[in-house]
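Left out: one protein chain. Kept in place: all the others.
And now, chain A:
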Amino acid sequence: MTVQLQVRWLVACPLERLQPERGVAALFGDTQVALVRTHDGQVHAIGNVDPFSGAGVLSRGIVGDRGGVPTIASPVYKQAFDLRTGRCLDDPEVSVPTYPVRVVGGMVEVGLP
């Protein structure tokens, strides 16, 4: 059985606010989202709360890659997270949420449940 999840698309910011390879944070209710635009123009949205420190800081990490996997490194204790899946590459038991993201009319929108 497939469950069709209903998402609400919410506007975060104009695309030009996303400097390539540098994240920003957005707040939707209580949910903090880290938005990252990689060098190839892709925009990724993952949870902004670092599971290792509990601080809302993931968007402030360094963006890069590990073996070709696009990553952002937590600025607190430096674990790397896969920007596509939210999986922590340094601890397979840990991950952060990912969110659907799209660009409509030059605006970045995040899909929230």
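The criterion applied here is as follows: a contact is a pair of C-beta atoms (placed from the backbone, for glycine too) under 8 Å apart; a residue touches a chain by one contact, two chains touch by 3 or more; residues count from 1.
The rule we apply is simple: contacts and distances are computed from a predicted model.
Chemist: Select, from "Multiple sugar-binding protein", "ABC transporter permease", "assimilatory sulfite reductase (ferredoxin)" or "GvpL/GvpF family gas vesicle protein", the UniProt-recorded name of the complex's unshown chain.
Modeler: "assimilatory sulfite reductase (ferredoxin)"
Chemist: What residues on chain A make contact with the chain left out of this view?
Modeler: Listed in rising order, the touching residues are 11-13, 17, 19-22, 24-28, 30, 32, 35, 38-39, 49, 51-57, 60-68, 70-71, 73, 75-78, 80, 94.
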